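Before anything else, here's the structure in question.
Note that one protein chain is taken out, while the other chains of the complex remain in position.
For reference, chains read A, B and C in written order, and residue numbers begin at 1 within each chain.
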Amino acid sequence: MSDQIDTRTAWLSPDLLASVRANVPLVYVDAIPVRVDESGRVTQVGLLLRVASDGSISRMLVSGRVLYGERVRDALIRHLEKDLGPLALPKVPTNPAPFTIAEYFPDPDISGFVDPRHHAVSLAYVVPVSGDCTPTQQALDLAWFTPAEAASAKIAADMTGGQDRLLRLGLAHVGELP
Amino acid sequence: MSDQIDTRTAWLSPDLLASVRANVPLVYVDAIPVRVDESGRVTQVGLLLRVASDGSISRMLVSGRVLYGERVRDALIRHLEKDLGPLALPKVPTNPAPFTIAEYFPDPDISGFVDPRHHAVSLAYVVPVSGDCTPTQQALDLAWFTPAEAASAKIAADMTGGQDRLLRLGLAHVGELP
Amino acid sequence: MSDQIDTRTAWLSPDLLASVRANVPLVYVDAIPVRVDESGRVTQVGLLLRVASDGSISRMLVSGRVLYGERVRDALIRHLEKDLGPLALPKVPTNPAPFTIAEYFPDPDISGFVDPRHHAVSLAYVVPVSGDCTPTQQALDLAWFTPAEAASAKIAADMTGGQDRLLRLGLAHVGELP
Partner (left out) sequence: MSDQIDTRTAWLSPDLLASVRANVPLVYVDAIPVRVDESGRVTQVGLLLRVASDGSISRMLVSGRVLYGERVRDALIRHLEKDLGPLALPKVPTNPAPFTIAEYFPDPDISGFVDPRHHAVSLAYVVPVSGDCTPTQQALDLAWFTPAEAASAKIAADMTGGQDRLLRLGLAHVGELP
């Protein structure tokens, strides 16, 4: 959920960005990258290791802002390629509706999804990737887990902002929550 | 899609509102109010008659902005009660995911959903209402149509901004598109 | 998942029923009855206490067969009223698609959903009930739990056939899985 790297938004001056964040919710996307078998069943979940918006080093989903003028599908592809590399070959679902929405607030008591920087409404998708994935830019690592591992308390302890819960909601959506 | 009437946003000065609209997509909700029979099947669809964002007098869905700090569920209820009156008794679905998203752009060629004022990502829901509905505020009328009427070319001709298509997507979602 | 009580199926002789069960998957519905607040958010989940198909006394969802000639919506209402009483006032969702499917097999290793009697494909729904619920017929009890309680290991230990997992998938669908 880092947007320093949105080079296209450089023209959002710090003052304007602060104004926007204080006044309107932002549109975000969250993507859970997965590997699937030949019948479409999820076999592995990819999690990034990176610096979260709260400063911790955390396991994270692919996440980021939708830009002015950008389609949600294109934002998903952009963030997936930014985080997993240009050879990840993400297959965004044909259905444009997210499997759930995650409402991030600075206040942790409102929804359980937390972003200290702003209020964001994030559209969440499970996205199969079939190509080579390599962590890029600010990610320290990318690791693959079985659905059971991804849903475990051990992984949850390494995630922040409620993303562990969003991950479990995604596993449930694909029928792979233990 | 009129937000002059969001009294809570009076502190968004015209300058700031213009800045926001020129720089980030806004979070919106669209609601299709429906009457259902005792088995949950949609029997009627409610459409407002009001002045659209393009100045025309149009049949419209319930639509509006999600405010800073506001849950999507609460925005839905607020807009439904604002447009249908405080006795409409909307039953927002238990699933927080919209049935589809409508991406509104000033440019009509991007997605087919058009708002001349800004880029908005709208979360769309079908919402049963069981109470008394009376058009309020800026609405001139509220009329109820069968699903077949609502999906007809005649009604489509009275709608703008792609809302006729969003209405048909909603009818399809509930299995009532002819 | 008891169908002795489907009086309309009395004409399915034991021989024919055995033949059917050995040769084709049956169509089932599973319903998770819930209480919702005024914004549609799930606050409580109802679980029956009854004798399961494996003979154990278990916490169970509302579940049963779809009959020849019967609409899925009508089967849902019939089973909900059979188990929760005629005053439960179930509000079946407008969307006819289930939130997930549970594929029950005699062999526990195929899907994790188990029914020792047959292969059933069950369409699963979360159904708000707003009326008075009283356990009926073969149910020993009906109890209401918060989403967190319903998702707990304690409740899971009292459920069989994979219904605890189906319950968690339903809680995830409505955004209330902890």
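The working rule: a residue touches a chain if its C-beta (ideal position, glycine included) is under 8 Å from a C-beta of that chain, and two chains touch if they have at least 3 such contacts.
It should be emphasised that the depicted structure is a prediction, and the values quoted were computed from it without experimental measurement.
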Chain not shown, its touching partners among those shown: A, B, C
Selected residue (touches chain absent from view) among A:V126, A:L142 or A:M159: A:V126
Residue among B:A31, B:L47, B:V127 or B:L169 that touches the chain left out of view: B:L169
Hidden partner chain, residues of chain C it touches: 12, 16, 19-20, 22-27, 65-72, 95-101, 103, 105, 110-111, 119, 121, 123
On chain B, residues whose C-beta touches the chain left out of the figure: 100, 165, 168-169, 171-173, 175, 177-178
Interface residues of chain A (partner: the chain not displayed): 34, 36, 38-42, 71, 73-74, 76-77, 91-96, 99, 126, 128, 173-175
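One rule holds for everything that comes next: only the chains that are shown with their structure count from here on.
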Geometric centre distance via CA averages, chain B-chain A, whole Å: 28
Inter-centroid spacing, chain C versus chain B (mean Cα positions, whole Å): 34
Chain C: positions in contact with at least two other chains: 173, 175
